[in-house]
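Omission of a single protein chain aside, the complex is shown with its protein chains in their original locations.
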Amino acid sequence: MNYLPLFTALPLLGAFLTPLLSKIWERLSDIIGSIITTFLLILSIYSIFLLPIFGDLYVYEIGKWPIRPIPLGIVFTFDSLSLLMVLAINLLSFACAVYSINYLDNYTARWKFWTLFLLLIAGLNGVAITGDLFNLFVFIEISAISSYALVAFGVEKEDLEASFKYQVIGEVGGLTILLAIALIYAKTSTLNMADIANTFLNENKGTLFWFIISLLTFGFLIKSALFPFHFWLPDAHSQAPAPISAILSGIFIKTLGVYTLFRLIFNVFGLNRNNAPHYFNLLLILGILSIIITSFITLKQENYKRLLAYSTISQIGYIFVGLGLSNFFGIIGALTLIFAHALSKGLLFLTAGSVEREAGTLDINELTLLKKRMSFYGLVYTLGALSLAGIPPFLGFFPKLFLILGAIKEKMLGLAIILGIFSILTLAYLLKITNKVFTNKEGEEVKENSLSAISFLFLVFLIFIFGIFYFNYLQPNLINKASEVVIRGIEYARLVLMK
Amino acid sequence: MSSFELLIILPIIFGFLGYLVSFLRNEFYFLGAILNFHYAVRIFFISRKTEVIRKTFGIFNFGVDKLSGFVLLFISLFTLLILIYSIRYLKYYEKKKEYFYYLLLIGSISCGIVLANNIITLMIFWGILLSLIFGFFQYTTKNNSEDAFIKSIFILGLSDFLLILGFALLFVSYGNIPLNLKISLNNNLNILAYILITIGCFAKAGAIPLHSWIPEISKVMPASTMAFIPASLDKLLGIYLLLKVSYYLFDLNTNFTLKNYLMIVGSITILAAVLMALIQKEAMKLLSFHAVSQVGYMVLGIGTGVPIGVAGSLFHMLNNTLYKTSLFLTTGQVEFWTKETRIEKLGGLAVNMPITFTSFLISALAISGIPPLNGFFSKRMIYQGVIYLYKEGNYLFLLYLLAAMFGSVLTLASFLKLTHSIFLGDRPKEYEKIKEVNFSLWFPSSLLAFLCILFGILAIPLPLKGLIYPSLPFKIEEIGFWQPTLAFILIILGIGIGFVIYMWGAIQKIEKREIFIGGESLKEEERHFSGDQFYSPIKEAPLLSKGFEFGEEGSFDFYNYLKTILGTISLLFKKVIDFILEIIYQTIVYFSETFGSLLRKFQSGILSDYLVVIFIGIVIILLILIL
Amino acid sequence: MIELYILLIASIGAGIVAVEIKDLLASAISLGIVGFSVAIIFILVQAPDLAIVQIVVEVLTVIIFVAVILKTTHIDTTLENKMEVRDYLTKGVFVIFGIFFLIFSISALKELPEFGKPIMKIASHYLAKGFEEIKAANQVAAVILDFRGYDTLGEATVLFTSVIGVLTILRKIGKKK
Partner (left out) sequence: MVPYLCCIILFLIGIYAILTKRNLIKIAIGFCLLEYAVNLFFALIGYKKDALAPIYTNVSQSKNFVDPIPQALVLTAIVIGLGTTALLLSVAVRIYEKYKTLDIKEIKRLKE
């Protein structure tokens, strides 16, 4: 598996090549972008088969600096949790890249889009595979900065405003994370995550420890837009170009916020419900609050993309409920939801792009009056919405099921009922769009664009296939192993350092 | 490939072919339904011969016993019949290709539910069905009907979620168990799971207080949808699952309170829905309230826990799907020509549509429980079951019995009204040239009406001994068949009251006088009397005191007292039940209106506000984590 | 180390001025003062490489600020507005945050190794190996170019990203009409 650096090197190469080659022919950037995302997808699928051969953990030592006896260089640690994230990132980025080829006809400066897009992907992949704390920060910044620029890609009034607010709040989070990293370095004098875990294992957990945890939690909660740190998300995610909204909502916040938190909290700091119940209760309560509050806000939204953006916050709430429960079912639910939400929310945002292109507006009330039939988009949208709301046989059903099981396991029946009711509410507000925009329309049928149709069908196919074969394939091969990584907790350090 | 997979997969494949190939569309759809029926018949006969057969595919586990074999047969039969009917009925319908595909899919997935033999399989198929029903509703709504659509989704989705939650509880404590363990209902978790599952069943079948989606969609859905979803399929599935859960997965007889819970729900459903039905002026809505009311009998029968009662309720489920589907279909036939379902606008169509009328009449008599039709037998068995509770010392049985019988009387009354106002009485002039409908339209309903008679006359040899008794896990003791029981007397009494009411209506009709409006005599054709006014005073009598005013007009006769009491009860139910129903829905709407708008104020667009909240957030995090 | 404290206090003072002064140009210059004091502190703490980079970056930052200020406006008009309830609320929240943050950070910083006595767990290996294995005189260069070379690639990428980002944002027309 020594191709591991390719996950970041390939998109970086693409990003550096794009400005040069697009001078020759602008369309070349489309080709570079789609070829590189395809390669990444192939690599990540290949890793599914290769990783078990290496005992579900592969440590790549950059520059051949050995990790034993002391981790001198930067390492990439690739385990099942990283695999899950990498797979989600590259599945969605492939769909979005294919979709973007035609979508970019609406915008100027095609090559700038592709450069930033590839940088974004490089950053996300890097976050998912790195095993070094400062390297993690660098990758976070790469993806964050490219996302700030991409949100403002349309350079309209609202785009700039959204981008500015997003940058301010996002950078507060980023710098807090950097401060926490500095404190960690001062305390442990190492940057390798496994080594840090080993060092903290023997320390007593005093104020400094919790101060670091609070700073990191604060930073990552801002990145993951959990209530009450969510304010930037509706603006940024609704103003970005559709494929970028899809990536931001689908995978960006989860890689930068949720995955990192999973990794640091469980694997590095070794927290669990037994030794830090108040921490998990905090996350649980914030998760529940974000489900409830944003669901209420979402019901009254009148803008297609803004509605979807708000719904992302409540889905993040679900993930954090799983994280907060932090029992077997809860973790499985949260991890499956990361995967399922990436695919279905990506799909929904992509339909938003197509609808905007056809209608020129995203106001639901204006769309209701529109005399155009978009039955293909309607079908695709509805399937995505059903998956998101947790209706079987789609993939989205299983995370909700497992979260409810997790809540029952912790003897929180009220929580189980809240999760269910708000899941129905999710369906209600998502189907509001189906009902108002797609059904019972007169007028001529919109002609389908073949490339965007490919990306829609790709995502629908995944949602459906993973749903059908969830218990047969997805859970035993990916989710269970990833949840083992989380549940094993501090064991991670020993495994990495033994490799 | 065995019949199990083919049964489920073939309709999906042929449906898809039909969806793609436009010139052979109806043929493919028809073929899919026929094949489904064929395999259902095969599985049915296999299930008769052997005990239980199971097949496992991964975590999916399918099995067939005698109960599911029999339900499977009827699900498949109804899918076929309604497909035949709708091909003609929706000929000019815009989105019929989606409609039929969904119809086939729903049929085959319902077969999957019935064949499901462990928790996960059942949950997954149940969920698939929910999403298919959403899709189906989307393609069948007549006009822009957001409220009805959202409301039905809300109720169905919520209750299906609760059902899945119930199964999830079981999954946590027992794992992926098969559905025939007869777990006793003693510990709290099992009771909770049982109640949650019954809520799902109630919503599917349409028992109060989760019934309101049925009347709601009746306003916006075509007759074929109504006949398919609430009238046949959901009854079969809901009651099948209730039965399966009550006597196979759990053992209801181990918990006295839960039995009463079911019976109370059943009784209330019978009474409240029939009272609501009495005052309806729209044929579809009236029928849909009856569809709710009849569920009450089935729930009541299952709740008795007495073999004869349970058998009666299973039989009633079968009968109800027969006649209720037939009623919806015949009403649809009327609508096909007249484009009208408001009762007041219809009348005198018996001459024009004799076959439709005959089917309708037979079904109406069957639903009212007139011997020797099938409805009589099944209701009588349920009564017997309820009376048998006396031996167990459950003295509430009297209340249940009264509710059931009273409901039966009122059903008859309301169907007399409906039959009269659609097919008898004055015929509006514009309907004179109406002809009988096409074969493919009248065939399904006539077949069903014929089955109603057949299952009535040959009740014991055919349906009971052939289908019902073998399906149940207990030995059924016959409690004397033609004994003059209390039940029989009350039925006769019911017919008597119904007849009195009918005569009263008939007298009103014959009495013709000159009508003066603004000093001018009305022309003959404008003087159209219709049956819809029969029970309208009930609606206008909100309280007893108000009722006495009517009493004065009608010189305090028995009927007016009855009217007044009924009016009060029905109003009570309308108010209370509707209130309970709406309350969840409305609360959430209210919350999102007020609470939501308050919360939206936080998203003020001003960056410093956001930062303020964010920094309050970190202060809280610091305080919680460090202190 | 008295000069270190003087410089730290100077940078804090310049920081306050930069934040509070009405003329934006003056505030950019004050920011420059903070930056240069930081550069000198870097020299004091034996980090000459950092000082050089900091000076270069500081010059660039001030130039960018001045360019932006010249392009927009150089008076902070928002300071003239009357204080609203909201502003008091914001200040109040800042005070609460500041107090808690200070208290917690003081008690957290006490648990750190004392100033001037780093643990140097990994670094001691670098220093032991660095010269022999990489033949680099400057150990910081060894770290950024060899041991942690991937970070430097990331750093270059960030710079590249922000250049492309700035180019993207400065486009006049984004959406084709």
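Should a chain be cited, it is by its letter among A, B and C, assigned in written order, with residues numbered from 1 in that chain.
Criterion: a contact is a pair of C-beta atoms (placed from the backbone, for glycine too) under 8 Å apart; a residue touches a chain by one contact, two chains touch by 3 or more.
In this text the structure is predicted, and so the values were computed from the model without any measurement.
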Going by the touch rule at the top, give the shown chains the omitted chain contacts. A, B, C
Taking the entire complex into account, which one of A:239, A:290, A:336 or A:423 touches the absent chain? A:239
Answer key for A:84, A:149 or A:299 versus the chain not shown reads A:149
Full-complex contact with the absent chain, from A:13, A:45, A:168 or A:370: A:168
So that we can see where the missing chain sits, which residues of subunit A does it touch? 134, 138, 141, 145, 148-149, 152, 155-158, 160-165, 167-168, 171-172, 174-175, 178-179, 182, 185-186, 189, 191, 234-235, 238-239, 297, 301
Can you name the residues of subunit B that touch the chain not displayed here? 600-601, 603-608, 611-612, 615
Hidden partner sits against subunit C at residues 4-5, 8-9, 11-12, 15-16, 18-19, 24, 27-28, 31, 34-35, 38, 41-42, 45-50, 53-54, 57, 60-61, 64-65, 68-69, 71-73, 76-79, 81, 87, 90-91, 93-94, 97-98, 101-102, 105-106, 109-110, 112, 114-118, 120, 122-123, 126-128, 131, 137-140, 142-144, 148, 151-152, 154-155, 158-159, 161-163, 165-166, 169-170
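Everything below uses one rule, namely that only the chains that are shown with their structure count from here on.
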What is the distance in Å between the mean C-alpha positions of subunit B and subunit C? 70
Please compute the C-alpha centroid of subunit A, do the same for subunit B, then give the distance between them in whole Å. 44
Subunit C touches at least 2 other chains through residues 104
Two-or-more-chain contact residues of subunit B, please, as numbers and ranges. 611, 616, 618, 622, 626
So in the complex, which bits of subunit C are touching subunit B? 86, 89-90, 93-94, 96-97, 100-101, 104
Of subunit B, residues touching subunit C in the complex: 606, 608-609, 611-612, 615-616, 618-619, 622-623, 626
Of all residues in subunit B, those that touch subunit A in their complex: 58-59, 120, 123-124, 126-128, 130-131, 134-135, 138-139, 141, 143-144, 146, 149-150, 153-154, 157-158, 161-162, 164-165, 168-169, 171-172, 192, 588, 591-593, 595-597, 599-600, 602-603, 607, 610-611, 613-614, 616-618, 621-622, 624-626
